[in-house]
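In this view, the complex is presented without one of its protein chains, the others remaining in place.
Labels run A, B and C following the written order; every chain starts at residue 1.
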Amino acid sequence: MIYGVSLSLVLALLWWVLSGYDKTILLSFGAISVIITMVLVFRMRILDRETAPFYRLHTLVPYYIWLGGEIAKSNVAVLKAALKPEIDITPRLVRVPVQAETDLSRCVFANSITLTPGTVTIEIEDDAFLVHALDSAFTSPDGFAEMNQNASRATDGVPS
Amino acid sequence: MMGWVNLISLLAMALAMAIMLGRLFAGPTLYDRVLAANSFGTKTVLLLLIFSLLVGRADGVDIALLYALINFVATIAILKFFRYRSLEVALAQMSLRRAIDGDDE
Amino acid sequence: MTEFDWTQLLDYSLMAMLLAVGIAIVRLRNLFAIVMLMGVYSLISAAWFVSLDAVDVAFTEAAVGAGISTVLMLAAMLLTAREAEPVKAGRHWAALIVVSVTGAALFYAVGDMPIYGDPNSAANAYVGMDYITSTPNEIAVPNVVTAVLASYRGFDTFGETVVIFAAGLGVMLLLGLNAAKKEAGK
Partner (left out) sequence: MMDALSLVRDFVSIAFMAVGIVFVLAGAIGVVRLPDFYTRMHAAGVTDTLGAEMIVFGLMIQAGFTLLSAKLLLVGFILFLTSPTATHAVANAAHRAGLNPLLSRHQPPHPGDDPEGGAKP
């Protein structure tokens, strides 16, 4: 039930932000569209913690702020590698072990690897990701482990 | 003053788009082209955002939002197509997978 | 003479990109690359429409040109080869003549068009102004184009929708999507 309420609130907010209308008749149109969407969602039975992952915002937001710092750091490194007059890189393909309780936490971890420039997840296996790195400087196992720990703490609430 | 800044960034974005076109034309493999097209779409979104603030009309932001979504959907559609060689097989596989997942629950 | 409008530079660069993409589409042989370039072409042209104040057209171009038609083109490519065959040079001449005549006629017609943004032109002078002034009072919908399509010309739009719906149904029946689904489900 909490998922339904939070999803309808978010949908209503989204509608209002996108339209910016304040007349009664238009707002009622918006309310009708939110109700129709909720009916569809209920009928499709996809209302669960993955459809409405708002219950973890208080841990996800700090995580993404931390990730933003990491992204900025590695962005500068990639920038240097790409703009050097003589390209000098050693691309690497590494297997990164993953410890994650849920699919959501695996997904957030894989997304974080891809978001950080210089590393991209190219294949997802049972207990590891295949990661392509632009340079051998990006493949420190400690960095991946730290990111994995932070990701699973943010999504599952347990440090794994 | 902000007008000039926005104008310069607008033209810089157009320059980046033009550079990306070079990779789009040359790209030896298909995946290079998909990547370049996706990145080109991101740059178009940014161009539209800057333009709509430059001329002070909010409409461009809506278009940019639509672009960001369509760009993503088109990229995924193209890749699904290449993975399965047909859109119908891709759709059928998806519905098959959903049916299997549904049985498990 | 007003001040130079620097956003013109954007228009020119977008047009140059359109030209480059067009030439590349003609030159390339790989059909997948051409499909992708056509998506990029409509992305650029939609950006150009925004810069020309035609936001509604840009919306349609983005949704139809970049989204749906890319997917449709890919689906159509299933039925054809992956590489285009080179066309004999002799056939180019007829096409060139047709294109030049059409282009010349269009250029001739440009002379009769009103100046860009002219307040006295036919499009701005007659009922257009009425719609713009009376829509907020008569119909609450803020978008004038929506109000005209759905209310003032409601029956017209209804007819168009019926025609398009019938055409879509006909195409689906002809293609036999149902049979394909059965086959895939086996």
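The criterion applied here is as follows: a contact is a pair of C-beta atoms (placed from the backbone, for glycine too) under 8 Å apart; a residue touches a chain by one contact, two chains touch by 3 or more.
Predicted model only: the values in this text are computed from it and were never measured.
A.B. asks: With the full complex in mind, choose from C:29, C:92 or C:153 the residue touching the hidden chain.
C.D. replies: From the options C:29, C:92 or C:153, the contact with the absent chain belongs to C:29.
A.B. asks: Considering the entire assembly, which residues of chain B contact the chain that has been omitted?
C.D. replies: 1-2, 5-6, 9, 12-13, 15-23, 25-26, 28-29, 31-32, 34-36, 38-39, 42-43, 45-46, 49-50, 53, 58, 61-62, 64-65, 68-69, 71-72, 75-76, 79, 82-83
A.B. asks: On chain A, where is the contact patch with the chain that was removed from view?
C.D. replies: So the residues of chain A touching the missing chain come out as 14, 17-18, 20, 71-72, 75, 78-79, 81-83, 86-93, 110-111, 114-115, 117-124, 130, 132, 134.
Quick note on the criterion: only the chains that are shown with their structure count from here on.
A.B. asks: Using CA atom means as chain centres, which chain is nearest the centre of all the protein shown?
C.D. replies: The chain sitting closest to the overall C-alpha centre is B.
A.B. asks: Averaging over Cα atoms per chain, report the distance between chain A and chain C in Å.
C.D. replies: Between these chains, centre-to-centre, one finds 35 Å.
A.B. asks: Roughly how many whole angstrom separate the Cα centroids of chain A and chain B?
C.D. replies: That pair's centroid distance is 18 Å.
A.B. asks: Help me check something: in the complex, which residues belonging to chain A touch chain C?
C.D. replies: Residues in contact with chain C: 21, 23, 25-26.
A.B. asks: What does chain C use to touch chain B in their complex?
C.D. replies: That would be residues 6-7, 9-10, 13-14, 16-17, 20-21, 24, 28, 32-33, 36-37, 39-40, 43-44, 46-47, 50-51, 55, 58-59, 62-63, 66-67, 70-71, 74-75, 78, 180-181, 184-185 of chain C.
A.B. asks: Touching residues of chain B toward chain C in the complex: what are they?
C.D. replies: Residues 7, 10-11, 14-15, 17-18, 21, 24-25, 27, 30, 33-34, 37, 40-41, 44, 47-48, 51-52, 54-55, 57, 59-60, 62-63, 66-67, 70-71, 73-74, 77-78, 81, 85-89, 91-92, 96 of chain B touch chain C in their complex.
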